[in-house]
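Dropping a structure here in structure tokens format, bear with me for questions.
With one protein chain removed, the remaining protein chains of the complex are shown where they sit.
What follows is subunit A.
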Amino acid sequence: MARPEPRPSPPVSDEVRRTTCYMCACRCGINVHMQNGQVKYIEGNRDHPVNRGVLCAKGSAGIMQHLSPARLRAPLKRVGPRGSGEFEEISWDEAYEIATGWLKPLRENAPEKLAFFTGRDQSQSFTGYWAQAFGTPNYAAHGGFCSVNMAAAGIYTLGGAFWEFGQPDWERTKLLVLFGVAEDHDSNPIKIGIGQLKARGAKVIGVNPIRSGYNAVADEWFGITPGTDGLFIGALIHELLRAGRIDLDYLARYTNAPFLVNVESGHEAEGLFLRGEDGHALVRDRRTGRLVPYDTRGIRPDLAADLTHDGARHRAALTLLAERYLSDKYSPAAVAERCGIDAARIRALAAELARVAFEEEIALDRPWTDWKGERHEKMIGRPVSFHAMRGISAHSNGFQTARALHILQILLGSVEVPGGFRFKPPYPKPPEAHPRPHGHAAPGKPLDGPHLGYPLGPEHLLVGEDGRPLRIDKAFTWEHPLSVHGLMHMVIANAHAGDPYPIDTLFLYMANMAWNSSMNTAETIAMLTDRGDDGEYVIPRIIYSDAYSSEMVAYADLVLPDTTYLERHDCISLLDRPICEADAAADAIRWPVVEPDRNVKGFQTVLVELGARLGLPGFVNADGSPKYRDYADYIVNHERRPGVGPLAGWRNPDGSGQGRGAPNPDQLERYIENGGFWIAHIPEEARFYKPWNAAYQEWAVKIGLYDSAQPYVFNLYSEPLRRFQRAAEGHGPIQPPEHLRARIRTAFTPIPDWYPPFEEELVDEEAFPYHALTQRPMHMYHSWGSQNAWLRQITNAHKLYLPAEIWEEKGFEEGDWAWVTSAHGRIKVPVGRMDALNGKTMWTWNAIGKRRGTWALHPDAPEAVKGFIINHLIGELLPPRGDGMRWANSDPVTGQAAWFDLRVAIEKAPRGEEAEPVFPEIASPVGRGPGIVRFGEAFK
């Protein structure tokens, strides 16, 4: 009898190779166990700052992604009609020749005719650099349909935002409030953090229409009605103000609450701050009554100031804020019904926030000195923290809602303090320290600067003298002036409409725009295949790069096959979206732990090669020879500024440089030896109060985050927003078009003021009484999960989940199907009941539904038969208003795709076998996956 040894101790593997996960956007460190040159087992890297050893289901299933039957095998040239999936395999030389043959004339004549957009790209500082060198203004990644409202509101208010920009002080916070969190974002850190809080009995509160995931473990759940978070937050602020439970010392020192706003009606400077001759905002010093620059040492700024200066009345910004939120509009009783939450519970939450912030104050014995030179003996903490993502973000009022949330944090004095919300380097970084947007193209020339940036006023918009948008997605125009991540969701629709101009080549990377990454999927597919009167495609050329046989592949004319994440170089860079922690700066790499066994190349290496073939500046030497061998060579040798490159660790040939230093040819080896990442801890005295802490500012300059200290105060009142609002009132030489004036006046209030989501305002509420949302399961990311033999066994079928209220009213029973209708479209789907929901809201898992023929799945796989996406219900445009204009279904400030604004009706349908609409099967360029998988057999 071969019973196991009492204490079996088998060898685990031949070797462990440590790299970075790419099963979602979280970027955890992984230990890849190798045996006989093959990947055997993947676990979390205990030393890694992001995941500290743990790993989610996606990460552990990485082997199945790496071995996916849906992997593309070679470059493909389309031979059938677009959308058919008929391709022939070609060589890389031929692929490069086709691509350069299309792109070279564009660069020479009209670089803007290339639209280059990347999806879940983790190399935006590189892809953006390439696009800038090409000279097209038409570049962005997927932030416009993801969470730009969150990012932009954070930067404009705090100089940082949630997720990559900051995190709760997990060690010290005593109360965490989560708003509408997307469970794929910062996934392991949030789970680790919630676990830590639970272990020490700290409370977690969830504000979300759906009680799943983090909201399921929350001690208290507020099942809010979608789109009303801004009202809810306003009511919390109302309560705190009414009770005087705000941190006055914090507001006076670290925010623009005491800045003096000109409130003289009709005055030329109405709504702007009173500034001294050097441009410094002034405040009233309560000790002397005199007006002094806000950053004068030793003053007591007057938060209640109300004075007349040069004949104009000026008031401290805080008093204007109090007037807004103490109005009846924001009383708990007034918002309760609309939010779907009892007024008493709103009052109770406000009381709890105040109790924890002010009665459970933390005082760390850590002296520090502020940027004015004032020494503080202690670090005072308000242990209330918040986190929010897409539930707030993906609404047409999401920017101002996110801003309101940040204002709530500021009033509690809980940002950058112990127990509160903390920035991760390179944040804090105020809008002023970011670049402005650039979009002026010229034939044969690079773009005049980086594409994306933070406008401070109308002078920074990208609008031609004729009023025409410079960018295909109309980013940085009056339609959405602060679209700091671009509007990827508008590119195909605008290119198809030739509005603002036609393009020639659409070049996409890692963005499944023919399926779950588009609003209005059915029509997007039609646009990609539409032909003009001349019989040619309206969007003449499409190049796509992906590692897998996704839905979008079939719509490309040329497919550039990418590698899996275990076969490639990458850098998770401080120039881009790094992996820093609140106590440390960090960056990381991926490296090929195995070489591809197919004719594929890492997309960034392909861009390096294309850049050289096109002779792009920065990609060729003076003699025209290629500057970089491949992406790895770029990572090591590229310098964005002298001494500052993609990776901060082990710079200088001896590896001595941290952040700054000359390129080091052995840099990647040093990273690999260290487990794939680099980390530099922030000195202890610099770890809190970062925007104002002299020691932090000095450290940030030293490691190259800034070139000079950048202290600033938080913006309760946003002057950049006011500048756009003033233009809409008629001030200044740069004026919005007439039809947008009213909207800009409403949406650009310098203190957030809630307005209803646009779709809600336009559709008949009786006809479309309900909300419909999607969220991703924790064990899947975008559309990638279905090719994964292990993950798809957890979820390969889904339903539209309805609350008891709707279920009973409509008489649904288990096994029923429904027609779901919006102003835009109609789908037929299976339904199920879930009681832990907001009573007006239904939801489903995103991206389980697949198109037949894709992802190497059997055409009868549940994903392809009963799986569905609700994208068909969501327009990229708002329902017509009868004015003949195309109105984007986007936030008017940032252009964020407003896909959570969706309103629907639902009716019982005959039971079905197949979700509708049904799309024809696509020919698979990779065949179908095998019947039986016995992974592990090779290692026995």
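The criterion applied here is as follows: contacts are C-beta pairs under 8 Å (C-beta built on N, C-alpha and C of every residue); 3 or more make two chains touch, one makes a residue touch a chain; residues count from 1.
As a working rule, contacts and distances are computed from a predicted model.
Asker: Leaving aside the chains on screen, match the unshown one to its UniProt name from "Fe-S-cluster-containing dehydrogenase component", "Spermidine/putrescine import ATP-binding protein PotA", "Sugar ABC transporter permease YjfF" or "NADH-quinone oxidoreductase subunit L".
Answerer: Checked against "Fe-S-cluster-containing dehydrogenase component", "Spermidine/putrescine import ATP-binding protein PotA", "Sugar ABC transporter permease YjfF" or "NADH-quinone oxidoreductase subunit L": the hidden chain maps to "Fe-S-cluster-containing dehydrogenase component".
Asker: Would you mind spotting which of A:R71, A:R211 or A:H771 touches the chain that isn't drawn?
Answerer: Checking each option in A:R71, A:R211 or A:H771, the one touching the absent chain turns out to be A:R211.
Asker: Which one touches the absent chain: A:P81, A:P105 or A:G195?
Answerer: Touching the chain that is not displayed is residue A:G195.
Asker: Which candidate, A:A312, A:A789 or A:V831, sits in contact with the chain we can't see?
Answerer: A:A789
Asker: Against the chain that's been left off, what residues of subunit A make contact? List them.
Answerer: Touching the missing chain: residues 1-4, 6-12, 40-44, 46, 51, 53-61, 63, 69, 183, 187-188, 191-192, 194-196, 198-199, 203, 205, 211-221, 223, 239-245, 248-249, 286, 300, 302-304, 306, 318-319, 322-323, 326-327, 331, 344-345, 347-352, 354, 778-779, 787, 789-794, 796, 834-837, 856-858, 860-862, 865, 928-937, 939-940.
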